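What follows is a single structure, written as structure tokens, with notes after it.
The complex is shown incomplete by one protein chain, all other protein chains being positioned as in the whole.
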Amino acid sequence: MSTDVDSEGEFETSSGGFDTDSLTGVGLEWTHRTESLFHAVLFGASVLGVVVLAVLIVDVILDALTGLAIGLDPVTFLTQHYSNDSSQAGFLGAIVGSVLLLFFTFLFSFFLGVGTAVYLEEYAPNTRVTRLIEANLTNLAGVPSVVYGLLALGVFVNGLRMGPILLAGSIALALLVVPIVIVASQEALRSVPDGMRNGSLATGATRWQTVRGVVLPSAMPGIVTGTILALARAIGETAPLLMVGTVWGLRHTPGPFDRFGAMTTQIYQWAFLPETELNFLAAMGIAVLLAILLGMYGVAFLVRNKYERSY
Amino acid sequence: MSTDTSPDPGITAEVADADRRRNRRVRRLLFGCTSITVLTTIAIFAVLFDNAFQFFTDERFHQWLIGMAADLTLYFPEQRVGLLEFFTDTEWRPSHADDPRFGIIPLAAGTLLVTIGAAFVSIPIGTATALYLSEYATPGTRKYLKPTLEVLAGIPTIVYGFFALTFITPVIVGPLGALFGISVGRFSALSGSIVVGIMTIPMVASISEDAMSSVPDELRNGAYALGASKYRVSLSVVLPASISGVMASYILAVSRAIGETMAVLLAAGYSANLTGNPFDEIMTMTAYMVDATRSTMTVGSVEFQSLFAVGLALFCMTLTANLVNDYVKRRYREVYR
Partner (left out) sequence: MAQTDSLITTDVSVTDRERTSRPDETVVRADGLEVHYGEERALTDVDIDIPERKVTAIIGPSGCGKSTFLRCVNRMNDQIDTCRIDGDLSFHGKNVYDDDVDPVALRRKIGMVFQKPNPFPKSIRDNVAYGLRVQGKTDDVDARVRQALEGAALWEEVEGQLDSSGLDLSGGQQQRLCIARAIAPDPEVLLMDEPTSALDPVAAAKIEDLIADLAREYTVIIVTHNMQQAARISDKTAVFLTGGELVEFDDTATIFEDPDDQRVEDYITGRFG
């Protein structure tokens, strides 16, 4: 007990001589200033992204509006084909080309991507080969898009003598986005709790019955969202299509076996040439492209919020 | 109830035979899908190599093999462009009528210049954004900042190219050049660097932030308990603890910058100058490939096949970056297990 008294006595002494200033942060001014500065710098860097986005959008809109102001007609733009006379030039063929490309890209990439994801998540044994396949996927996702264009050029356009047709372009885009569809689908499949798989297997369902009856329906919103985002990537791609070979100035509505162009390649042509009037056309094209993209993101967002369930 | 005769309580394979067979069929089909992804990789490399071979010689690689097999002789195909020329010549002018030259150095230097410049933009800003999101931002700020970054990442590259052409070059790079007394043309390496840097900010920010967010709070609390201020915790605890993930994001951003095509073409241009001056127009490897498609080329000509030679070089560069990234990521996973 005597030690207790001792320590209590000591405590009182030290409390008496305690310098309360040391708790008020006197002498820490420099630290605080650095702290505020650091915070401000980080905040500024983060906001830069927002600023760039705003400037970019304003830049495009201003150029598009200038185009309208100097007499480019939006109705002509949306309903006519390409023309060398910029006041008569339209975007119709490019829009149709992009939509068709999108459709075939979806057709080629969706089943391939979802099938691969289902195999990897639901069937594949955990072996070295499986891990190699997964590593290969991350690698494929990192291959520059222009290289996919070369692949399509070498194999489909020249190798199989398809020629530079829309279908070849959509194959290039499909191969490009398949890794994205796969990864998104894998994530969606992983988010389905194992309890559901077990519940199904325990009723005597085969692996496939389980996947079709329980796992895929639950994962579908995530898969759909991921696929839409992948297609949004596809519709914004330019380089692979140029490698496949697009029409410089699209004066027709392309079909799947025709020579083709897309919104992006037409924008490239208008932006690339030095006449400022063409730049306004490019800006109007970009406005259409961004509007379509916005629509796709909107749908993806709605699907995610409406149907996605957390378990 | 042990019996000598083999009992059959109806649990053998025959019972669900049809379902089992369907399951096996589906499994094979799905495996087929999966093997297409592997096939794609093989096809990319094979096509690039086979065609690039015809750039250096007068035959495709497979034609050479078939030729040798048919005649049962060993021969070397005739050389068109020397490997030495390809890697050491300092000029790239494939369509020059009298004296075409095929030195990849100006293209590689252009790519390097843009990539390094872009890293100077994306790495500091991306890292700062990641730190802000992970350590400082309130949930309310995050709610707006993260989608904005996602939108930035989702804007097509051609739009960034247009942005470079109509804003970055005339409004930022032009006046900056004037400051040094340099008149900047429609294209400049600096514009390319800035625009590619901006495009890769979201990538650096989101991957780095993932790594930073996975740093356990115990580490932060340990530093706070020692009286460290927030910026010290951020810089001396969070950043080092997440360094492998952060590094991985840098490598990915560099890989993306190397492969970036449209924005670079519209920002940095298409003349293959070997220069270190950021205000000069240059040509990157990707820009060459896309720009070349504007001219008519014959399949099999040196000029046409040069697309694949440059493509192969590009593929090898990004592949290396991706493999390094894989390696770094695997180490990073080990740290937190």
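Details
In this document, chain identifiers A and B correspond to the written order of the chains, with residue numbering beginning at 1 in each.
By definition in this document, a contact is a pair of C-beta atoms (placed from the backbone, for glycine too) under 8 Å apart; a residue touches a chain by one contact, two chains touch by 3 or more.
Just so we're clear, the structure is a prediction, and the values are computed from it rather than from any experiment.
Shown chains touched by the missing chain in the whole complex: A, B. Across B:A13, B:A70 or B:L84, the residue that sits in touch with the chain not pictured is B:A13.
Considering the whole complex, the residue from A:L72, A:L189, A:V214 or A:A287 that touches the absent chain is A:V214. From the options A:S46, A:T105, A:T206 or A:T238, the residue with contact to the chain not on display is A:T206.
Of the candidate positions A:V47, A:M196, A:L278 or A:V299, contact with the unshown chain belongs to A:M196. Within the complete assembly, residues 125-126, 193, 195-206, 209, 213-214, 217-218, 309 of chain A touch the chain that is not shown.
Although one chain is hidden here, its contacts on chain B can still be listed: residues 1-3, 6-16, 19-20.
Everything below uses one rule, namely that only the chains that are shown with their structure count from here on.
Here the spacing of chain A and chain B, counted between their Cα centres, is 15 Å.
Put simply, chain B touches chain A in their complex at residues 16, 19-20, 22-23, 26-27, 29-34, 36-38, 40-41, 43-44, 47-48, 50-51, 124-125, 128-129, 131-133, 136-137, 144-145, 148-149, 151-152, 154-163, 165-167, 186, 198, 201-202, 205, 229-231, 234, 252, 255-256, 258-262, 265-266, 286, 289-290, 293-294, 299, 307-308, 311, 314-315, 318-319, 321-323, 325-326.
Contact residues on chain A toward chain B in their complex (touch as defined above): 31-32, 34-35, 38-39, 41-43, 45-46, 48-50, 52-53, 55-56, 59-60, 63, 111-112, 115-116, 118-120, 123-124, 133, 135-140, 142-151, 153-155, 158-159, 175, 178-179, 182, 204, 206-209, 211, 229, 232-233, 235-239, 242-243, 245, 248, 264, 267-268, 271-272, 274, 279, 282-283, 286, 289-290, 293, 297.
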